[in-house]
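Below is a structure I'd like to ask you about.
Left out: one protein chain. Kept in place: all the others.
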Amino acid sequence: MHDSHAAGHEEHVHIVPDGTQVLVWVGLLILTAITVGASVWFPGHVGVGVALVVTPIKAALILMFFMHLKYEKPVFRWMFLVAVVILATVMGLTFFDYSHR
Amino acid sequence: MSTQAAAATGHVVHRDPIGAKTGMWLFLFTELLLFGGLFVIYTVYRHMHGADFHEAAHELNKVMGVTNTFVLLTSSLTMVLSVAALQRGLKGRSLQWLAVTFLLACTFLVIKFFEWRAKYHHHIFPGNPHLAELPAGEDLFFNLYFMMTGLHGIHVVIGMIVMSVVFAKIRSGSVNAERHGTLEYTGLYWHLVDLIWIFLLPLFYLTN
Partner (left out) sequence: MAADNAAGTATIHTGPGYTGSYFDTPLDGRTGLWSWLTTTDHKRIGLMYLAAMTTFFLVGASLGIMMRLELLNPGLQYVTHKQYNAMFTLHGVIMIFLFIVPGIPAILGNIILPLQLGAEDVAFPKLNLLSWYVYMAGAVMAVTSLFTGGGAPDTGWTFYAPYSLRAGTNVSLAVMAAFVLGFSSILTGMNFITTIHRLRAKGMGFFQMPLFCWGLYATSWIQVIATPVVGITLVLLGMERWVHIGFFDPARGGGPILYQHLFWIYSHPVVYVMILPAMGIISEILPVFARRTIFGYKAIAMSSMAIAGVGYLVWGHHMFTVGMSDTARWVFSLLTFLVAIPTGIKIFNWVATLYKGSIALEVPLLYAVTWIFLFSIGGLTGLVNGALSTDIHVHDTAFIVGHFHYTMFGGAGIGLIAGMHYWFPKIFGRMYDKKTATVAWGIIFVGFNTLYFPMLVLGIMGMPRRYADYLPKFHTPHMISTFGSWILVTGLIIMIVNLVRGARRGPKAPDNPWGGTTLEWQTTSPPPQLNFARTPENPGDPYDFTRIIAERGQGR
């Protein structure tokens, strides 16, 4: 990232090309279709499994490209990781109670 | 500090877009944890009442849920295109994409309205005594559905309000290519709204 050179001037901004974003969008639609299809044609554990795997991938696409996280300074990715890890840990620890009753 | 005071004292204020972005991301983390609490509740009760959850999910309209997912995903795309256009100095195009995003958000809410109205007519609505007569798991499923999609819906409305304000600011020029942060952060917020929905979809609509 470049330093500011004068008051009020924003730094040179990286812009993801529109074409890339459209590709990401298409990917999201396809992944959604896969998830829906799996739940319709393979209901039960397979459908749930597909959703559990595919949904985080969709989330990653939105985060990395639409939310620009791929191109930000590493500190932003680290901070996001901290938030997600804490949420996951808290969920997991709660389950130590409920899964052993 | 006001610009007059700044001028009077020779005090120069630098804008800090990275700082502003940091603040915005921190705010997004709070939203993540806010919904996270509801996700914890969902997973616990799904673990305890798996069969009831499956049964209750049949009541939900899968077509409407999936359609709304496509609507929101597309609105995320149009939002990103709006931000990119503004960053390139293409004010008109930015406004157009922003308007499309707004309309897609409206569409989402309209579909949601019809969904909820249908439930309401079936006596499936928070506060309706019919829910208490259902098996415990189904009762919890529907209340979770309304709490989570309701909280999400509130965030959609807030997003639309913010979009309208930003629309006006872009038109007036106070948000522009050099100072596009406000639109960019609106975009981040909107993508989070989308992100939450793509988790709600399998939780509620694809559970059967």
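Per-chain numbering from 1; labels A and B assigned in written order.
FYI, a contact is a pair of C-beta atoms (placed from the backbone, for glycine too) under 8 Å apart; a residue touches a chain by one contact, two chains touch by 3 or more.
Keep in mind that what you see is a predicted model, and the values were worked out from it rather than measured.
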Message: As a test of the contact rule: which chains in view would the missing one touch?
response: A, B
Message: Just to verify: which one of A:Val46, A:Ala60 or A:Val82 makes contact with the chain not shown?
response: A:Val82
Task: Could you tell me which of B:Glu31, B:Glu55 or B:Glu115 touches the chain that is not displayed?
output: B:Glu31
- request: Could you list which residues of chain A touch the chain missing from the display?
  value: 3-4, 73-75, 82-83, 86, 89-90, 93-94, 96-101
- request: Mind listing the chain B residues that contact the chain we can't see here?
  value: 1-2, 4-5, 8-14, 16, 18-19, 22-23, 26-27, 29-38, 40-41, 44-45, 49, 126-127, 131-132, 135-137, 139-140, 143-144, 146-147, 151
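Here is the rule we use: only the chains that are shown with their structure count from here on.
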- line: Taking each chain's centre as the mean of its CA atoms, chain A sits from chain B at a distance in Å of 15
- request: Using the touch rule from the top, collect the residues of chain A that touch chain B in their complex.
  value: 1, 4, 7-11, 13, 15-16, 18, 21-22, 24-25, 28-29, 32, 35-36, 39, 43, 47-48, 51-52, 55, 58-59, 62-63, 65-67, 72-73, 75-76, 79-80, 83-84, 86-87, 90-91, 94-95, 98-99
Message: Going by the contact rule set out above, which residues of chain B touch chain A in the complex?
response: 12-15, 17-18, 21-22, 25-26, 29, 32-33, 36, 39-40, 43-44, 47-48, 62, 66, 69-70, 73-74, 76-77, 79-81, 84, 87-88, 178-181, 187-188, 191-192, 194-195, 198-199, 201-202, 206-208
